[in-house]
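Note that one protein chain is taken out, while the other chains of the complex remain in position.
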Amino acid sequence: MAATGPVSGFSGADKPEYADYSRCVHCGLCLNHCPTYRLWGQEADSPRGRIRQMQLVDEGRLELGEGFVTHIDRCLDCRACETACPSGVEYGKLVEVARAQIEQHYQRSLASRVARDFVYRWLLPHPRRIAAAARVLRVYQRTGLAAFARGTGILKLLGLQDRERLLPKIDTDFFFGDLGRTFPARGPRRARVAFFAGCVAQVTFSELNRATIRVLQANGGEVVVPAGQTCCGALPAHAGVRDVARDLARANFEAFPAIDFDAIVTNAAGCGSTLKEYMHLFPAADPAHEQAAQFTIKIRDVSEFLADLGLTAPLREVPLRVTYQDSCHLAHGQKIREAPRKLIRAVPGVELIEMKLADQCCGSAGVYNVTETEASLELLALKMDSARGTKAQAIVTANPGCILQLRAGAAIHDTGQEVLHVVELLDRALQRA
Amino acid sequence: MNVSNAMVLSRLAELAGPSHVTNDPAEIATYQIDGKSPAAVVRPASSEEVAEIVKFAAAEKLAIVPTGARTKLGIGMPPRQFDLALDMTRMDRIVAYDPGDLTLSVEPGIPLHKIAGTLAEHRQFLPLAVPFMDRATAGGTIASGVDSPLRQIYGTARDFVLGMEFITGEGIAAKSGGRVVKNVAGYDMHKLMIGALGTLGVITKVNFRTFPLPRAARTCVATFRGPTAACEFRHGIARSALRPQSVEILAAGAGCDPLLGRRAAVSFEDDRWSVVVSFAGDEPVLDRTRRELQGLARGMNQNSLESFTELRANLAENVNRYIADLPAAILEYSPAAAIFKVSALPMDMAGLAADIHGIEVPWLVMMRGLGVTYLALLPPDRSEGSLRVLKQECARIFSLSERAPWGRSVLLWCPSELKREINVWGAPSGDFAQMQKLKSVFDPSGILSPGRFMGGL
Partner (left out) sequence: MPMDSRLLHDLKKLLGPRGVLHEPEDLMLYEYDGSVEVARPDCVVFPRATAEVVEIVRLASRHKVPLVGRGTGTGLSGGAIARHGGIITSFARMNRIVEIDAENQRATVQPGVVNSDLSVAVEHLGLHFAPDPSSQKACTIGGNVSENSGGPHTLAYGVTVNHVLSLEIVLPSGELMRLGSPALDPPGYDLTGLFVGSEGTFGLVTEITVKLTRNPEAVKTLLAVFDSVDDATETVAEITARGITPAACEMLDGWTIRAVEDYVHAGFPLDCAAILLIEVDGLREVAEAEAKDVADVCALHHAREVRVARDARERDLLWKGRKNAFGAAGRLAPSYYTQDGVIPRTKLPATLRGIGEISKKYGLQIGNVFHAGDGNLHPIILFDERNEQQFRDTIRAGDEIIEFCIQMGGSITGEHGVGMEKDRLMPLLFSEADLDLMRRVRDVFNPTGMLNPGKILPISKGCGEIYVRPRPALAPPSA
């Protein structure tokens, strides 16, 4: 008999490495923090179980097949498990390379491949295509076609009515026009920052972007919006489409000469988390790894940046009872919990009431609400239940994806709650000043 | 005894030494249980001797009842058969005491007061303020399962017995648990021995966790009109941050000897319900506790608070002993008394108290704050008529106590005559089948205190 042992189901670059997954001592402390384990109670859908599956594939004891793909796909990549893990397992890194392996070695259905290629390869890397697609969608939303579709019950028939609510409302005035501009500080300049505008956010959260710039300006920030910037690559990276993520990263290195700025600021926790971890995309030997290291030093979430800088702009009273939903990639990905809360509390008249399990994922998780709609909606229902329990008038969060999801939740569950980004709350207080 | 007395006595003499076996009628009479005397008494001095005696008894089908100071033999049903009293009082040593580890190992025959004396030298104690504590032995206290007012804060034997050695009904020496305060090795068989009235094994060693003696203690008594306010006061304490050592509600119906009340440092007047709260700690804690207790008492319905007083130091020091010993006092004053132990949820205590109020026979009640109630019925005499009434009232209390969810009663002490008609344990519980099977594991030939326990075990 041949003496060769089983062959690893992983090959090529970007695979879960022994040094990373063996840090897991299977203590199980992550399980109750994992939204999908809480939903289904199955080891396979827990962080510990997923890591074990990676190990089993690596050891050649488990096929990189449908079962593995299903459980890895179902992961929200919310990284709540990293917060819970005493052993410091970098789960996000592991799941992303596991997905890269799936991307390389697993044949998905044709429909799935077409959809994934469309989103990750055709659309996201290309701002013009995003803008074009957004215009089409805008026509749907504004011409009454949407109302028609809703009214006729077609969406309901197709089981899409909840999914349709998750769709972002397309802006009238895209943010793309602001690329390349510089916004002066109001009052003495306290910092010079580059603003990272995002991709889809430029057609759906243009106003949030502008509010972010206003708040930065008001607090002494000179804000540059570099023209050559592109998508951060979070969505492709989370999906295992790492070649695209790398190309996007390289483009951003060029667009943001780190040396020119005190910080590169983003208002999207998901983007920030990816931007801060660009090093993971490149092996240490790659010169881009060092570039990434230089780049990531400057990345700041807007709430992190403002909390550190300190608010100097006078704030008027905003009488509002709010609760704060931790965006996963801020709380778990970037370990930032206090900064947004500090900013919220800084607004006179605002009362912050904590909800139960504030740091559990709302089910948005990038494109999760589209790819795993049912689970996403279940998580959303739990989230809205907690939010309702606080009797808050508004839910404040720190990531556009979460805002969309929570707005849909407020509508579906009829909680009547407004959903705001932290900087939108600050902006509101400014405007009255 | 189903073998010749002489043969048994000579064999026992071989096993325990001739001077430690007797069948002297005067002496064996002092071992009687509900009028039933053993054929002989044997006093072993070691675990090995106990094992040999039990083995012999098992072979000869002799029924054994282990005894200590014989203060609580009245608890339980009379034995179906009673051949040998196994007097454990010669096994009265402290086997090990490590004050630094807060652990103590004793033989079962050691009197509690002897333990208390040794522990006090190191400012430690066992929180066993139990009936007859001036005479009772450690083994008897554990086997009878009596509790203490101090359970409010220290729990019961279940919580601080760390392990045991015992001899099974086959004469096999076995143990479980250990001598360390934390231990999950093996099945905790010693938990079964607590309160089993010697039906599963003869305890030969008990390992305790000891506790530091509190630096100072004080006691307040709040007296209310009617049980509702007294129970409300108890609930108020439970909801507060206070951590008293004991909370005892005491009351008595008309005809109860007022001397009994005086022994418990309260006055038994009609419809007066006294809540005795003792608490320990340093001066600032004591002051604050007193202040807040007074506030709580006054916060009740103003009209219901009769008085709030603090006991004198010498009285306060011993109040838990007095209260714990009330059953002993009751039996002394009124040998025909029937004393129930009623378990209920704390919130159901007031309802129970209200029901008690309607009892025709003179009564005395002592409710531990955690939900254990001792109810004594005190017939004026032992006449046939009185006993008939007593029996009726007892039946009423069994059914009364089971009205509350989870309520249960055990008739701890009563005149022997009643035991012919009443099973003092009430109806067997739903898990009784498992208890029967356990009994047959520990005592396959059924020689250990046969028939004394629930359901004829």
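Here the chain labels run A and B in written order, and each chain numbers its own residues starting at 1.
In this text, a residue touches a chain if its C-beta (ideal position, glycine included) is under 8 Å from a C-beta of that chain, and two chains touch if they have at least 3 such contacts.
Owing to the predicted nature of the structure, the values given are computational and were not obtained by experimental measurement.
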Considering the complete complex, which visible chains touch the unshown chain? A, B
Touch assignment to the omitted chain, from B:Ser176, B:Gln245 or B:Ser334, lands on B:Ser176
Touching the absent chain when the full complex is considered, from B:Asp34, B:Glu52, B:Asp87 or B:Asp147: B:Asp147
What is the set of subunit A residues that contact the non-displayed chain in the whole complex? 4-8, 18, 22-33, 37, 41-44, 49, 52-53, 55-56, 58-63, 67-68, 84-88, 356
Contact residues on subunit B toward the hidden chain run 98-103, 123, 145, 147, 155-156, 158-159, 168, 172-176, 178-189, 191-192, 194-196, 200, 211-215, 235, 238-239, 241-243, 281-282, 284-285, 288-289, 341, 343-347, 370-372, 405-408, 410, 425-426, 428-432, 434-435, 437-438, 441-442, 454
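Rule of thumb we're sticking to: only the chains that are shown with their structure count from here on.
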CA centroid of subunit A to CA centroid of subunit B, Å: 64
